[in-house]
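Only one protein chain is missing; all other protein chains are in place.
Right, chain A next:
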Amino acid sequence: MPKRLIKAALFLCVGLLAGAARADLFLTITFLHQEVPLPPVLSNLDPIPDTLGEDGARLGLGDNRTTGAFLGHNYALQTASVPPGGDLIAAAKSALTASPYLVLNAPAADVLRITDLPEAASALIFNVAAPDTRLRDADCRTNLFHTLPSEAMRADALMQALQRKRFVRLALITGPHAPDKAFAHALRRSAVKFGLKIVGEKEWDFDADMRRNASQEVPLFTQDFKDHDVLLVADEIHDFGRYIAYNTWLPRPVAGSEGLVPVAWSRVVEQWGAAQLQSRFKELTGRDMRPRDYAAWAAVRALGEAVTRTESNDPTRLRAFILSDQFELAGFKGRPQSFRPWNGQMRQPIPLVTDRAVVIQAPVEGFLHQRTELDTLGLDEPESRCEAFQ
């Protein structure tokens, strides 16, 4: 690889040459992971990568460093992973002592344990794993930003797509786990918001192995639903959902956690230059980029963008800039992405994808908003009960 060597050598030159009128800045970001034991699922086809999220942060670091090389700005990424039952708080305190910039891959309850530490008072913490709407609502925190879309944003994206197709009568199957129930709750709320009707609901309570008998069980299970246009599945841990499609009593499309899925990111997103981000991620990791990777990439890039534009590494200045209308991140989804100043959520388009293609992207044409159409997704200013940002 002589070319690579040449590149490395040139890179050093560039770093030196570009330093004419620059202020040297250094920013360390910690990627902190609270490992969570996952319940067993029926199929082992799609293992979850151990470095989910972290890989996105690494890619974002590389992007920041390349830009920084021309400006005299440098970045470092530290990673810490806490096993289930381990001392997350100690790890968080140690990270916050080193740097106020934290990318957090942890469930909502742990997120709040960390944001509420005295050491975190002036920190900038990015949530990349907890979709819980409450963190953007009454449980928001002044030091907490979200690059992962909330359940409410994903549900709103799906309802816009279904409403546009006039698929307005919905049936809903909900799994037994808390994330399933939370997503189902978001779907119900969003159906009301966009004028769709959930005509029937059932809870998934099988313990059979669906690989053997989905074709026998699912038709019966779905037989007593009133007529509907689309069958929604809330199965966020991806346990049974994959066995529903084509096994239903009525021939109906499936959407929600399976079928047509609203996501922050997927390997099938390729427009708006996304193909480049995908190939850079794949070159770095050897796998496809997933939503949590995207959220972590966006968090690290948001910090990088703020440093580039403000020429500062002071958390107060960066926070003010990130929340200002000066901030924009080119997030490869076709529109500039900014943060909602009322709850710290990153505005972003939500692609609705199958395994093979982007079907449509929300905000769907025709859903209007006085500020930006992106604010038709998730909690809008008047409905959010977040007060920390006021």
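Going forward, a residue touches a chain if its C-beta (ideal position, glycine included) is under 8 Å from a C-beta of that chain, and two chains touch if they have at least 3 such contacts; residues count from 1.
One rule holds for everything that comes next: contacts and distances are computed from a predicted model.
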(message) Tell me the UniProt protein name of the chain this structure doesn't show, selecting from "ArsA family ATPase", "FwdC/FmdC family protein", "YVTN family beta-propeller repeat protein" or "DsbA family protein".
(response) "YVTN family beta-propeller repeat protein"
(message) For the chain not shown, which residue from A:Ile89, A:Leu117, A:Val199 or A:Ala330 touches it across the whole complex?
(response) A:Ala330
(request) For the chain that's not shown, point to the residue among A:Phe70, A:Phe206, A:Phe321 or A:Phe389 touching it. (result) A:Phe70
(request) Touching the absent chain in the whole complex: find that residue among A:Pro219, A:Gly273 or A:Gly366. (result) A:Gly273
(message) Under the stated touch rule, tell me which residues of chain A contact the chain that is not displayed.
(response) 3, 6-7, 10-11, 13-14, 17-18, 20, 63, 66-67, 70-71, 273, 276, 279-280, 308-309, 328-330, 334-336, 372-374
